[in-house]
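See below for the structure under consideration.
The complex is shown incomplete by one protein chain, all other protein chains being positioned as in the whole.
For clarity, chains are labelled A, B and C in written order, and residue numbers in each chain start from 1.
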Amino acid sequence: MDFSYSEKVINMQKKLTDFMEEHVYPNEKVYDEQLNQQESRWTAVPPIMETLKQKAKTQGLWNLFLPESEYGGGLTNQEYAPLCEIMGRSMIGPEVFNCNAPDTGNMEVLHRYGTKDQKQKWLLPLLNGEIRSCFSMTEPDVASSDATNIESSVVRDGDEYVINGRKWWSSGAGDPRCEIAIVMGKSDPEAARHEQQSMILVPLDSPGVKVERMLPVFGYDHAPHGHAEITYDNVRVPAENMIWGEGKGFAIAQGRLGPGRIHHCMRLIGAAERALEDLCKRVQNRVAFGKKLADQGVVQEWIAESRIDIEQARLLTLKAAYMMDTVGNKEAKTEIAMIKVVAPNMALRVIDRAIQAFGGAGVSDDVTLAAHWANARTLRLADGPDEVHRRQIAKLELRKHS
Amino acid sequence: MDFSYSEKVINMQKKLTDFMEEHVYPNEKVYDEQLNQQESRWTAVPPIMETLKQKAKTQGLWNLFLPESEYGGGLTNQEYAPLCEIMGRSMIGPEVFNCNAPDTGNMEVLHRYGTKDQKQKWLLPLLNGEIRSCFSMTEPDVASSDATNIESSVVRDGDEYVINGRKWWSSGAGDPRCEIAIVMGKSDPEAARHEQQSMILVPLDSPGVKVERMLPVFGYDHAPHGHAEITYDNVRVPAENMIWGEGKGFAIAQGRLGPGRIHHCMRLIGAAERALEDLCKRVQNRVAFGKKLADQGVVQEWIAESRIDIEQARLLTLKAAYMMDTVGNKEAKTEIAMIKVVAPNMALRVIDRAIQAFGGAGVSDDVTLAAHWANARTLRLADGPDEVHRRQIAKLELRKHS
Amino acid sequence: MDFSYSEKVINMQKKLTDFMEEHVYPNEKVYDEQLNQQESRWTAVPPIMETLKQKAKTQGLWNLFLPESEYGGGLTNQEYAPLCEIMGRSMIGPEVFNCNAPDTGNMEVLHRYGTKDQKQKWLLPLLNGEIRSCFSMTEPDVASSDATNIESSVVRDGDEYVINGRKWWSSGAGDPRCEIAIVMGKSDPEAARHEQQSMILVPLDSPGVKVERMLPVFGYDHAPHGHAEITYDNVRVPAENMIWGEGKGFAIAQGRLGPGRIHHCMRLIGAAERALEDLCKRVQNRVAFGKKLADQGVVQEWIAESRIDIEQARLLTLKAAYMMDTVGNKEAKTEIAMIKVVAPNMALRVIDRAIQAFGGAGVSDDVTLAAHWANARTLRLADGPDEVHRRQIAKLELRKHS
Partner (left out) sequence: MDFSYSEKVINMQKKLTDFMEEHVYPNEKVYDEQLNQQESRWTAVPPIMETLKQKAKTQGLWNLFLPESEYGGGLTNQEYAPLCEIMGRSMIGPEVFNCNAPDTGNMEVLHRYGTKDQKQKWLLPLLNGEIRSCFSMTEPDVASSDATNIESSVVRDGDEYVINGRKWWSSGAGDPRCEIAIVMGKSDPEAARHEQQSMILVPLDSPGVKVERMLPVFGYDHAPHGHAEITYDNVRVPAENMIWGEGKGFAIAQGRLGPGRIHHCMRLIGAAERALEDLCKRVQNRVAFGKKLADQGVVQEWIAESRIDIEQARLLTLKAAYMMDTVGNKEAKTEIAMIKVVAPNMALRVIDRAIQAFGGAGVSDDVTLAAHWANARTLRLADGPDEVHRRQIAKLELRKHS
């Protein structure tokens, strides 16, 4: 459980940091402006993104997320953690390096469970950053935090499957390059509780797929990526689009959500670090009531608590990553659940303190705090709300003493 | 200190509640749709607003905020509190009843300190809801939480004053009906510390006034009202636009901010009540892990803590209002400072719990939670950040024992 | 709901405050010294107590707690609240005025539900402060927070009842003057759920009553009062010792616990006020890192938050008392439950901040902080743990929206 960063990792940290400073941070506003100058915010991806992607690819800062794969950067989860953290400092960062959700999770699924054909058709273009994907699991009509509640249907009919249901929070579906959805639904309501669900690949241009609307997050539309409500109305896809096999939906979810969850946590640590840096710089340049904000005890407590919060969350993230690398995603479930509770709440606290230090600027888009805050807030819900993870942690703890 | 509601108040509560249920809540979405169908969100106020205003005026639910004034509803602050609370349940509520910020604060200023001419020209149209106003105090370049930092200048030149400076968070300046700003700036940098600042009336169509941009709050633009960054570049206004007199800026601020602050608190209580109601309804209709959310202990704790939070904040608001009514805004400063700290934090906690109970819906615009949350968050900053109020409370407390 | 203090109350507040300052505070140490000089801390009540009691009685500061009774001070609960608060500032205060737990609760029971004989025998000597009493409800072997769990038995046998069971946290049983216990136990396990339990008067010198041990609270023994574990082994008492009637245990508990709970809350407000005063005085006399503690922002936040905490808790206490006075203890159950959650947690926060400001002195007995803290901590458990009250508040809230 060695948490030192190897020379390889240190070099990549430096390279990534340089890239962020040279290319990403200065283009955050450019991205926004290009988006706003479009006819609609949903028409296209701002061209600066493609420019940045090409630069990142050229520098080998591409697909670093996939462990144990010929496709990825040959990094373990633990090695990826400090790098993913750096990408997460910018809302536009992860995509630049082809390491953004939900595509990374979807690529993991295809890499682990996809057929050769599925990989050829969907994984390779995703890895190349040519197309985008979405993940259709959550449903508006049921408490999806309990995945057994999911009601969409995936029914075999000859050589095809027929999909029906209403999904929402299918993030990324707004992207004009988004071509494929992984949809979770019930293939056999009579099967054992954790074998009722399947995951299947549904091209977004299939007849019957309809993006009903894009959902905002605290006023942010997150265009052009976005969060879609989608109806699947008698959508037919070839039987070979089934992933792994009927009834494997839960098993895939378990494998998929682990990495996805921890990637979110790594990024949140980066967002928190950036917030703390911004705070530290800000308070040294502002005076109120006769002294610098940086000299005020209350502000110093914010800084200390933030450093402590971040430090602890990072160590726990590294431990969870280490566990995933050594005993596997399934055995690492307590650690993943713990960090999934810790990281969003930590980030919310740290960013909120920075907002308070920035005053009005903090809630605006002059700094990235409010945007990161809103994103972090969704992560107390996405991939399982805090309460579900705490419940699981408790059950595993109780089991030790029963 | 009788906190019972009089028969008059109970009757108005009922009337207001009926109005909200019949006219306001069902039109929240209409308002949004009309806004989105406009060429720009800033072009015009959605027509439904004027319709609602006329209805409210007809029913006598108009200008209820002004105590001790021939213009208002003849209500004390304490009587107004439970009514303002009801209006605050909807983001579009207060304007319907001509009781929205910053116009109420500005009307208070004009009513208390305005000349007959100023009243004729600006107060009456504001009271009629014909025009809107903004308040230009906060500046981007200094820590405005310490008002002595404010650097804009208001300099006498013959029969005119010349105003120079950069302001932001001039809320309401986006509204096409907004005609007048109350601007705070330094008229005499050599005067005693609390007599350097003046407040002056500046018509927004004066040459040299430029709205540079509208600031978002989290992702909300709050159009068409909005929050403006405004430059005042050698703006000239007639000398009679000075309010009360040169050097009275601080004194006016003290008189103005008291009522403004407590109105925000009242509205926040309403927003929190609505969030708790929404939560209670939601959790009785959702099942996870085999039982209704309403039957889960964690959710029950959220509900209990929310009820306790609201109850205590309401009592403290009533006490502050009672103090304002009986000993005046200045003597009530501790109570006002206390409720200004309590109410936003209380509302944030209550609304956040409701968001958690709603899952994805909670951060979207399907319910009003996220919008109310963002608004409440700004109120930990607007009209003085928490820290400044706590500092003042502490000083007054320490003085008792020195 | 008029929370102003009447002239009568203001006069009594002054009288009580004077009494505390002149007689109680200066004798807190005397009480401890006398206790320590005894052969054992359990042998006798320090003589200073009787002296103080006589003084209080002479001044008419006696039995102020009993509302609507010919025996009490003729005060409503609301009038008693600010007085009880003052008594609660000292750990030895309430007994001085014959207003200490559990005797007040027991006197309430006897006054409301006792027969003429029971009153003659037990109530009058209690009112005179001649004897003391205890309340035997909680049991070590079951989760007594759910009172239906209580397993002791109270079985009719001819003209007698036979009591068997093991109780603990029978507070006051250590006092050499303690003569009588009110014991709760099952008289009919087959009855409806809330009619199985009875309360019965058991003289402590009855054969079969055995005080097994005295329980500490943190390191405090609370001698000579104390908290006893008592076994009742075939204890026989005359049938006329039954209170109200068989099966009335729950009904009495409901009536008894309301006032008892709120008295605790009033006292906790007093303890918190004293802690805040102590803190404010202390920090103006200590210098660290070049300035007075009172000038440090963190300390100022402690003071402000404490003032806010106390203020809100006091208002809620007054509301609960008002409800008890006007609609009765049963109808006031939500308010009582709320304040029962709020007051101990508030006091713990306020006192803890004072401890931190005092450094080592804060955890010692040089100031009363640690003793008050430990007492407040038990009140998150006694008379129902927080969680049970929150559960009840939530259920009542949910009912409004079902």
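The working rule: contacts are C-beta pairs under 8 Å (C-beta built on N, C-alpha and C of every residue); 3 or more make two chains touch, one makes a residue touch a chain.
Computed from a predicted structure; not experimentally measured.
Trainee: Identify the residue among A:F3, A:W244 or A:F289 that touches the chain left out of the display.
Mentor: For the chain that is not drawn, the touching residue is A:F3.
Trainee: From the list A:I163, A:M242 or A:L276, pick the residue that touches the absent chain.
Mentor: Candidates A:I163, A:M242 or A:L276; residue touching the omitted chain: A:L276.
Trainee: Pick from A:L75, A:I150 or A:V342: which residue touches the chain that isn't shown?
Mentor: A:V342
Trainee: List the residues of subunit C that touch the chain left out of this view.
Mentor: Spelled out for subunit C, the touching residues are 138, 140, 142-146, 149, 168-169, 215-221, 227, 286-289, 293, 298, 355-356, 359-366, 370-371, 373-374, 377-378, 380-382, 385-388, 391.
Trainee: In the whole complex, what residues of subunit B lie against the chain that is missing from view?
Mentor: Touching the missing chain: residues 296-301.
Trainee: Residues of subunit A in contact with the chain that isn't shown?
Mentor: Per the touch rule, subunit A residues meeting the hidden chain are 1-4, 276-277, 280-281, 283-284, 294, 297, 299-301, 303-305, 307-308, 311-313, 315-316, 319, 334, 338, 341-342, 387, 389-391, 393-395, 397-398, 400-402.
In the analysis below, only the chains that are shown with their structure count from here on.
Trainee: How many angstrom lie between the centres of subunit A and subunit C, each centre taken as the mean Cα position?
Mentor: Here the centre of subunit C sits 53 Å away from the centre of subunit A.
Trainee: Please compute the C-alpha centroid of subunit B, do the same for subunit C, then give the distance between them in whole Å.
Mentor: For subunit B versus subunit C, the centre distance works out to 43 Å.
Trainee: Where does subunit A touch two or more other chains at once, residue-wise?
Mentor: Within subunit A, residues 298 contact more than one other chain.
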